[in-house]
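All protein chains of the complex are present and in place, except for one that has been dropped.
Moving on to chain A:
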Amino acid sequence: MVNIFKRMRKLKTLLNVRVGTGAAVFPAAPSATQEFPAITRLHLTYARKIYGGHQGARHFWRNCLPRLKYHNPGIPMTVRQTEDQDGPAALSVYFAQQTSPIAASLAAEDLKDAHAPAPAAHEQVAVLDVRNLPYTEIWNKVKNMTGATEIPATAAETAELRKLDQMAAKSKVDRARIAAKRQAKKDQERMLQEAREQVARLKQL
């Protein structure tokens, strides 16, 4: 098994799942209001390659969905990657009972997401067209239409983030330093090798 310190260092990435864009809690059944009903499910569909405006959707999956999943462990979130580059990049948000009033204005009415699961009897779907949108904008739209409450990083977490940044900067410097050292050693070894060959050649003469 890998050395314990390496594993600990890797686990520092957990911080990225807890804080950042998309670290927010959706309204659940107890905290739901008329304006912002509870969210029951999310589904994202986009194409495999990024051209045609599918990049933002993929980034949303990579960056925001893990955080959303961490803070809302009970909400099913599914992603479907299609081969259809001209097809839609759509984010379906499933509301309990009815969609929020803001969602109705933001949602694309004519957009049909064939890959999204059919809503249950008590669910209503608002489909966002996320083509050609950067993931931060997608997140802003989602936040506005669902009324999600963002979870700010605690003081300890910001301190740790800063420490990780410092470590990253330090490792960049260290990498350059070690690379120079290794190169110098390699150069010396090669020089000696060439010299040895030279000597051998002269001996043959």
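Everything below uses one rule, namely that a contact is a pair of C-beta atoms (placed from the backbone, for glycine too) under 8 Å apart; a residue touches a chain by one contact, two chains touch by 3 or more; residues count from 1.
Rule of thumb we're sticking to: contacts and distances are computed from a predicted model.
*Asks:* Of the options "WD40 repeat-like protein", "DNA-directed RNA polymerase II subunit RPB11", "Trafficking protein particle complex subunit" or "Ribosomal protein L1", which is the UniProt protein name for the chain that has been left out of view?
*Replies:* Record says "Ribosomal protein L1".
*Asks:* By the contact definition given up top, give the residues of chain A that touch the hidden chain.
*Replies:* Counting over the whole complex, chain A touches the hidden chain at residues 1, 3-5, 7-8, 10-11, 13-14, 17, 44, 61, 65-70, 73-79, 180, 183-184, 187-196, 198-200, 202-203.
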